[in-house]
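For this view, one protein chain was removed and the others were kept in their places.
And now, subunit A:
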Amino acid sequence: MTAPLLCLQGLTKAYPGVIANNNVSFDIGKGQVHALLGENGAGKSTLVKMIYGLVKPDSGSMLLNGVPYAPSEPRAARADGIAMVFQHFSLFDALNVAENIALGMENPPKMGDLAKRIRDVSETYGLPLDPYRRVGDLSAGERQRVEIIRCLLQDPRLLIMDEPTSVLTPQEVNILFETLRKLRSEGTAILYISHKLEEIRALCDHATVLRLGENVGECIPAETSARDMAELMVGTGLKTPERSGRALGDVALDISGLSVPAPSEFGTGLKNLHLTVRKGEVLGVGGVAGNGQDELLAVLSGEVRSASDAVKLHGKPIGNLGPTDRRRLGVLSAPEERLGHAAAPDMSLTENAMLTGSVRENLVRRGFLKWRQAQAFAERIIEDFDVRTPGPGNAARSLSGGNLQKFVIGREILQRPEVLVVNQPTWGVDASAAAAIRQAMLDLAADGAAVICISQDLDELMEISDRFAALNEGRLSTPQDTAELTIEEIGLMMGGAHGMEVAHV
């Protein structure tokens, strides 16, 4: 390898109470796809923000092509040929594609010329895109293309990608990888942040692993097993959830002909869903975000009501019951959005425990709250699910994402549900906490509950679910046994091709 493109030397950044990066050093070569691995909170985001000029390091230095490099703002970084595709897309929904791209450029050409260049570049790299479409109407994969093309128009030397595949279907991931390989062959270096190890093994030339803000090792991903990398990331041995063989019981939840109109302009309506879940079964529902996952959860939790016959619990119609009535009957749910939907951010954990637990845990008597019992319930959740917090009096907002997720899931599981519906149970949760949450759901099913797990993490669904179905534009594919499915078949189900038809992307 020739001289490196970007050289990081002893970068350190501390925030009040936490050291995000401690003395991190590594090199990125020209035309290299370099993976940055680490759990949530390992300091990956802070590190790339320093490279991109959004955050200033407390100490340490960077060399770009051997010249000292200290960007004061993203503009300076872009001028030096460093571009970044963000994890949470930095796009403007109400503006069109061309306007969004113009905003990310220093000296954008006239709109007409820009639109032409967008078409050219998008054709060259196999990422078709209409410059005049409103970004709010695009799918997640298309939105990502906007970001990538915005970067490519500036001929970057280093492209930073922060968790780019978390919102894509397997086919879209393949297209993305083709694009990235093409870029690499043209000499562009790519810093690829992810915690999906198989992807990194397929794509990256070199990997740096961060743990608690420190560089704990480097490796060649193609020559290292995913398990070894995971253990390097976590620092300890990793437990994989165990599925105990369990007998399936009677049908617990029976959904037939369920249709619900889209609740909002950007929502998705559910169209003629059929589904049964038996006692002791885990049903996985996959699909790209925005294809009706939130609506499915809302219909099952009772937030959105449907025809009463459309949803039946043990043969009794419950479609027209609200959330509290369903909780009384044992249908519990944990929505995707932790802060604001599953938990009230500024209320204490005790209060949050009371919010969903009051019915089944008898935390209310004649309209008065039983504080002592509620606090005991919250403490039990914290204890049983290893929620790291000083105590139940802390606000939900003060917990890290993974800890709050453990609390939210634990709160439902401890109420002994007969049917549990969860959406994205391990989104943004680090590997060990995710394993604990999955194990808890499997244990619950082993005790005879029916579990519906809606998720975009296919590995997770393959790991825990007995049967798998995919949501596509509000339609649900016929559930199939997970054991007999391949990733390719799942990708086709997610893309809406329900038979042997090949998806044209």
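We take it that a contact is a pair of C-beta atoms (placed from the backbone, for glycine too) under 8 Å apart; a residue touches a chain by one contact, two chains touch by 3 or more; residues count from 1.
In the analysis below, contacts and distances are computed from a predicted model.
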Which of the following is the UniProt-recorded protein name of the chain this complex doesn't show: "Quinol dehydrogenase ferredoxin subunit NapH", "ABC transporter permease", "HcnA protein" or "Cytochrome c1"? "ABC transporter permease"
Taking the full complex into account, find the residue in A:10, A:29, A:60 or A:74 that is in contact with the omitted chain. A:74
Of A:95, A:175 or A:462, the residue that touches the missing chain is A:95
Contacts from subunit A to the absent chain lie at residues 53-54, 73-75, 78, 86, 89-95, 99, 102-104, 108, 265
